[in-house]
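Report on one structure; see the data block that follows.
A single protein chain has been omitted from the complex, and every remaining protein chain is retained in its original position.
Each chain gets a letter, A and B, in the order it is written, and its residues are counted from 1.
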Amino acid sequence: MSQPSQTETSIYSPRPCRLLSVNKLTPQDKLFRLQLRDGSELQHQPGQFIQLSIPGLTDAPLSVASSPTRNGYFELGVRKAGILTSALHRLQPGEQVGIRGPFGRPFQLDDLRGKQLLLIAGGCGLAPLRSLIQYCQDRRDEFATVQIFYGARSPQDMLFQQDLSAWQTGGSFNCRYTVDKKPVDSCFDGETGLITNLLNDLQIDAANSCAVIVGPPTMYRPVISALRRLGLNSEKQIMVSLERQMRCGVGKCGHCTIEHLYCCQDGPIFWLEEVEHLRGAL
Amino acid sequence: MNATLTTCPYCGTGCNFYLLTNAHGKLRGIEPAGHHPTSRGQLCIKGWNAHAFVDHPERLTAPQIRTNGALQTSDWATALDLVHSRLTSLAEQHGQDSLMFLSSAKVSNEENYLLMKLARAGYRTNNIDHCARLCHSSTVTGLVETLGSGAMTNSLSCFDETELIFVIGSNTTEQHPLIGSRILQAVRRGAKLIVADSRKIRLAKHADQHLRHQNGSDVALLNGMMQQILQDGLEASDFINDRCENLAALKTSLAAYSPEYVAKITGILPEQLVTAARLFASVNKAMIIYAMGITQHSHGVDNVRAVSNLALLTGNLGRPGTGVNPLRGQNNVQGACDMGALPNVYSGYQKVSDPETREKFSTAWGVRLPETPGLMSTHAIEAAAAGRVRGMLILGENPLLSDANQALVEKALRNLEFLAVIDIFPTETAQLADVILPAACYAERDGSYTSTERRVQRGRKAVDPPGLALPDWQIICQLLRRCGLQADYAAPSEVMKEIAALTPIYGGIAYPRLEPNGLQWPCPSSDHPGTPILHSAGCTRGKGLFSPVAYRPAKELPDAAYPLFLNTGRSYFHWHTGSMTRRSHLLDREERAAFVEINPEDAQKLGIIERQLVRISSRRGAIRCRAQLTDKVPPGQVFIPFHFAEGAANALTNNALDPEAGIPEFKVCAVRVEPC
Partner (left out) sequence: MLKQLNYDNLLQLLETISTDYALQVPTLLADGTRLLANYGSGELSLTGPPLQRKPTSAFFPQTELLLTIDVEGQVHLPQPEKPVALFGLDRTDLAALTFLDRFFCAPPADDIYQRKRDRALIISLTGSAGPERSFLPLTEDNCDIEMSAVNGQYLALGHSELGQGFLDGFADGDPQQLEDLRRESAQQVSPAELLQQASRLLSEERVPDRFWKEIADKCILCSGCNLACPTCSCFGVQDRQSGHGTERSRVWDSCQLDAFMREASGHNPLGSEQLRTRRRIHHKLVADVERWGELGCVACGRCDRACPVGIGMLAVAEEIVRRFN
């Protein structure tokens, strides 16, 4: 008979984390840099998420926006949407939160290595994709060409604007950005229109390409169609990240199911062929 | 795990469930009573979650006294002494009728009786009322006049044998879910269903006929149906001859209500009216179900009279599967009325103006009692705003959110020289109090409750109250003693003995007899089995009275400045001012904030999209909340639930009162909606 002590931890126990810095990304989004209080690394992989806990407000799933190749911290890009994220937005550097995780299936790096990558993000989807982009940046030789496509509602809604320009000018990546609407006085020099416009005229070596899509629910189907037209029709060529309202992160609470799959454990990153036939997945 | 059978604290259906407590005496869950005649192993979502608020950390745990503007923790003796001395001195300076007592449809029969006794015998005023003023005062007034008894005439079991159900002004599957489900089951077994409601409620999807008549046009609709029934010669002549009076006057009053005339007022097609009237009159057993859609109007009593007229005209009274069935909204709003928490009657609807009755209570309580009927709660608010009511004791009510025209209510409450509130949570009203007294909630005290079908049944204690909180009956007894009255009841069962002795309709009610499933009043003697169906041999008043009524429009109708109808009510997941449900995890999660239902057509015209923040204003106030685009409401009407303090529907509503019942017109006023 086991006698659990008070200090034993549970899969539901948050670990204390310190906020190192908070930076404004857009009027609704902030970038939080955190460190586990015991100084250890998060040991996540690109594409995984954590459950961020604030006492009184339970916890919420947030994808990690930084690559594990960057040591000493991890980052979360968070839009102010619900009660918990609003509370998080009010926190200052030095304050403490709890985290559980990392959880979930990451981007399948083994299948991406050596491939020509099409990394496609819409809106907030850039936050989780950034972990992969940073990884590619830091391990550039593991991948063939890397193209980044990002669409946002307007220039001021674009996340990680410094990163976006750095990726564009850094020479490692080929980047194309678009916005739905460009104000007349904007200095944004990207394109205007849907993200699919960026893909339509693309010349790629389809057989050696892999695409990764992270974006709002409405983005998936049109982007997938565009990729299919480019010739990405085989298995393990299109990877999607499916966000659901994960509550536990460990496949128990049931809030993130897609038919028989638990998004928090079986995903959030899926190959398209694993989910496209499932009702409500895309 | 331990299981304690009790009555649900939410609506008036009267479901019973087991409160499940763990080894530490903590409430951990709910299980429906498997064999109770109402619940039958089933509950609605509020019932399934009725344990959730009980141990909420915001429960009031100690008396609080306002000192230098701030509420500070105190002890019982100090707080009660202060309440008593302040009420007493106000009565001495300004007369007893400068005090007002608000009782509660959430506390037990015994507690309502005791508060009624406290007001009348302790502080010598008939100024006692409770929230039935805001829900079914029209029913009590109207049905007492036409039938002699202001309660649901039939029983819930009648749904199992009726041939037709006419639901008017009741969103039954949301507000009395376990009654709504019985209606759906009746439909499945072949009963006909007519729904008259401007909103496309769930029942409407299952109705043979859905009449979307304009809010406030019920009298026209019902008169039109009756006129058609008379035209077709479908009235129940034998029943009318034997058991009713005043038909001639009714006939005269109905003559003008042709289908075409009614169509103009109600907005429904003449053919729809004719079909509905014929369908209703074609069956042998029809039940009329109604709720706030009928009562909450400046002509609420007229609406009730019209409903009663229709039942009498078609002989749908006094038999199984028939009846005039007002659905009572709170778990003990029937009981609070029965116990005389009303300004004009003692328990059992015995009139305070009747000298013999007064003498009876006077003798029993050992004091002289005031003769003139007291103030209705809605009039008391007006009187407080005008400085005529100066001291108020509120038991478990939150008028700041629940009463019409919030600005007026706030002015009234702030204007009081002394306000004491007994409650379980720091409600918006309690925040204005001079003294707050912490009460035990339903799961923490014994008592009896009377459901909508007049079923008197037990509430049982499962857990201890938090901190210093006390059962309401004990708090009231402390005040009774301070008034020099005897109040040595060892338990609520002893209070019930006193009630039974003084109240003919409860004469046979005693705790041992309430095991396990309760008794339906009238139950005049200890060997009486209770009365599932009222008016079976004859009406309580003798003959059923046809009480002719004419259509009067609502007091405020849309115009150029305020072009939309505002309809208010409850949503399914929340309860009244939200003090319990907004502290229950699942219920709160379902609906966390105020919203306004708006028809997509109107939304498009106004440039409003789903979830957009909008500003809604009336002549009395303005609020902000999110838009919910739905064809549940017809074009031209918006609906806002009144649960949310931060988007209070009652900041907008019109406190135009029914002249007889004093009920405000919660269901109709004019508003403007703008994106913000």
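Simple rule for what comes next: contacts are C-beta pairs under 8 Å (C-beta built on N, C-alpha and C of every residue); 3 or more make two chains touch, one makes a residue touch a chain.
Keep in mind it's a predicted model, so treat the numbers as computed, not measured.
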Exercise. Since one chain is left out of the picture, which of the remaining chains does it touch in the full complex?
Worked result: A, B
For this session: Give the residue, chosen from B:C11, B:A33 or B:L317, that touches the chain omitted from the document.
Result: B:A33
Problem set entry | Touch criterion as defined above, residue of A:N23, A:T145 or A:T257 at the omitted chain | A:T257
Exercise. Of B:I65, B:L99, B:L178 or B:A656, which sits in contact with the chain we cannot see?
Worked result: B:L178
For this session: Could you please point out the chain B residues that touch the chain left off the display?
Result: 1-3, 5, 16, 18, 20, 22-23, 27-36, 41-45, 47-48, 51-52, 56-57, 173-174, 177-178, 180-182, 184-185, 188, 202, 205-206, 515-517, 572, 585-586, 589-591, 610-611
Problem set entry | Residues of chain A (touch criterion as defined above) contacting the omitted chain | 1-4, 6-14, 16, 53, 55-60, 81-82, 85, 96, 98, 216-217, 243-245, 247-248, 250-261, 279-280
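Note that in this section only the chains that are shown with their structure count from here on.
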Exercise. When the C-alpha atoms of chain A and chain B are each averaged to a single point, how far apart are the two points in Å?
Worked result: 51
